[in-house]
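Here is chain A:
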Amino acid sequence: MIPIEVYLVFAAVLFAIGAYGVMVKSNTIVVLMCIELMLNAANINFIVFSAFTTDVLGQVFVIMTISVAAAEVAVGIAILLNAYKLKNTTEADSLTSMRW
Partner candidate 1 sequence: MFVEYTWLVPLVPMLCFVIIGFFGKKMPHGGGPLAIFGAMFAFLISALISYEFFTSAAYSSPGYVTEQITWFSIGSFDINIGYYVDSLACLMMLFASFISTLIFIYSIGYMHNEGVKRRRYFAEVSLFLTGMLGLAVSSNFLEMFVFWEAMGLCSYLLIGFWSFTHPNGDDASDNAASAAKKAFLVTRLGDVCLMGGMFVLMYEFGSLDYTAVFDTAAMASVDPNMLMLGSLLIFGGVIGKSAQFPLLDWLPDAMAGPTTVSALIHAATMVKAGVYLVARCFPLFAQNPEVMLFVGVIGGITAFFAATMALNNMNIKKVLAYSTLSQLGYMFLALGAGGYMMALGLQSGDSALIAAGAVGYTAGCLHMANHAFFKALLFLGSGSVIHATGTEDMREMGGLHSKMKITSITMLIGSLSIAGFPLFSGFWSKEIVLEVAMHAGDYGAEGYLFLVLWILAIITAFMTAFYMFRMWFMTFKGKPGHGAEHCHGESPKSMTIPLIILSVFAAALGCIILFGFDDYVTIGIHAGQFQVGSGHGHGFMGWLEDIFLSAYTYLTVALVLIAIGVAYVMYSKMSINPGKFNKDGNSLLYKALSNRWWFPRLYDQIGWKMGYGVAKGVEFVDTQVIDGTVNALSSAVAGSGDSMSKVQTGNVRDYASVVVIGIVVLFAVMLLLFYFMGGA
Partner candidate 2 sequence: MFFDLPFEIPYLLTLLLVLPLVGAVATLAMGGERQKYAKYVAGAFSGITMVLSIMLLFVPDLAVYNESYPWIETAGIRMSYILTVDGLSILMVFLTGILVFLSTVFSAREHDRPHYFFALILAMEVGLMGVYMAADYFLFYVMWEVTLIPMYFMISWFGGPRRHYAAIKFFIYTHVASLVMLIGIFAIVFGAAGGGIADFSFEAVLAGSAAFSSTFQTLVFGLLFFGFAVKMPIVPFHTWLPDAHTEAPTAGSVLLAGVMLKMGSYGIIRVCLELLPEGAQAWQTTMVFIGILAMIYGAYACIAQKDLKKMVAFSSISHMGMVMISMACLSDIGIQFAVFQMFAHGLISAVLFMVAGATGHNIGTREIPLLGGLAGKVPVLAAFMMFGFLASLGLPGLVGFWAEFGIIFSFYEYTISIDMIWLIAFCLISLLLTAGYYLWAMQRSMFGRLTEKIDLSHIHDLSRPEVIALGATCALIALFGLWPDLALGFIKEYASSLALSLGVV
């Protein structure tokens, strides 16, 4: 059996990749995808813990997270569209009119 640490490290790496993406990517669509990546890292954690403790709550949580993530992306994409409509760009580097 594969030890739990492997799953956790996998999830952590996934999470880190997502976080890195959020930090460096200027394209906000990509950033949203990176966030999805991070969420899924957490989901993997849940599943793994759930599997190793034979507790069903973790899986419930995962389903909730997936639906929340879906809603979030939906709203997010809508917001990006709105931004594109008003500002003609969705690049994070260009959306800096409010600062200081």
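To be clear about the criterion, a residue touches a chain if its C-beta (ideal position, glycine included) is under 8 Å from a C-beta of that chain, and two chains touch if they have at least 3 such contacts; residues count from 1.
Picked so that all candidates are chains of the complex that A comes from, given by their letters.
It should be emphasised that the depicted structure is a prediction, and the values quoted were computed from it without experimental measurement.
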**OP:** Check each candidate in turn (1 or 2) and state which touches chain A within the complex.
**Re:** 1
Original post:
Can you list the chain A residues touching candidate 1 in their complex?
Top reply: 19, 22-26, 28, 31, 92-93, 95-100
